[in-house]
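Showing chain A:
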Amino acid sequence: MTATIFILLAALAVLGAVLAVLLPNAVHAAMALIVMLVATAGIYLLLSAPFVAVIQIAVYAGAIMVLFLFVIMLMNVELRIPLRRWTLVAGTVAGGLFLYQTVHLLRGVMDDQARSGADGFGSAHEVSSVLFAEYVVPFELVSVLLLVAIVAAVVLGKREAA
Partner candidate 1 sequence: MDAVVLTGGRLLTLLVFMPSVAGALCALSRSSRAAAVWALLGSGVPLILGAAAVCGFDASAAGFQWVERVDWIPSLGISYHMGVDGVSWPLVLLTLLLTFLSLVYSIGRIQNATRLYYASFLWLETGLMGVFCALDMILFFVFWEWVLIPMYFIIGYWGGARRIYAALKFFLYTMLGSAFMLVALLVTAHLYHQATGAWSFDWADWVAIRDTIDPNLQLWLFSAFAFSFAIKVPAWPFHTWLPDAHTEAPTAGSVILAGVLLKMGAYGFLRFGLPLFPEGAVQAAPVMVGLGLAGILLGAAASYVQTDLKKLVAYSSVSHMGFVVLGIFSFTLEGAAGATIQMVNHGLSTGALFLMVGIIYERTHKRGVTDFGGLAKTMPLYATVSVILVLSSVGLPGLNGFVGEFLVIAGAMKARPLYAFVSALGVILAAVYLLSMVRKVFWGEANANLHGLSDLTWRETAVFLPLLLFIVVIGVYPAPFLEVSEGALKAILEGVAP
Partner candidate 2 sequence: MQQHRTGPAWGQEEKLIPLSHTILLSAVLFAVGTVGFLVRRSAVMMLVCVEIMLNAANIAFIAFARHHLSMAGHIWVFVVITVAAGEAAIGLALIVALARERGTIQVDELRSLKG
């Protein structure tokens, strides 16, 4: 059952990603990306990461993608820009080779043996106890990142056109 759900979600995610790359209309592409993000959130659930899944939906699919859509629609510029076709062909070949190599290498190293999870692995409680004990410094520093983003929005957004 889980395996079937996983394969469905994975297919959905890959489909969303491919469409996001290929669709000429930027709005459609952004929508496809949202599909990918939601499917990824589902996969997180399957991988016993419910907290991350919620964050994924709330922040990624919710906030970040809204920002993207907002800019795409606000700017109202022609976005049907053709792809670089030859790069696409070459990139697909190179990407395929890369995939083969990576997966092949990792398979040689890592066992597929699943391990049983500890009680409540991946829950919000578990995440927070690690986050605020072991990783409190990076957590605080992430706020610096957000501060920079806010300053960026103010500095660049309120710039009078020259």
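Quick note on selection: all candidates are chains of the complex that A comes from, given by their letters.
Following the convention adopted for this analysis, a contact is a pair of C-beta atoms (placed from the backbone, for glycine too) under 8 Å apart; a residue touches a chain by one contact, two chains touch by 3 or more; residues count from 1.
Just so you know, these numbers come straight off a predicted model, no measurement behind them.
Of the numbered candidates 1 or 2, 2 is the chain that chain A touches in this complex. Only residues 1-3, 6-7, 10, 13-14, 17-18, 20-21, 26, 29-30, 33, 36-37, 40, 43-52, 55-56, 59-60, 63-64, 67-68, 71-72, 74-75, 77, 79, 81-85, 87-88, 91-92, 94-96, 98-99, 102-103, 106-107, 110-112, 114-123, 126-127, 130-131, 134-135, 138-139, 142, 145-146, 148-150, 152-153, 155-157, 159, 161-162 of chain A touch candidate 2 when the two sit together in their complex.
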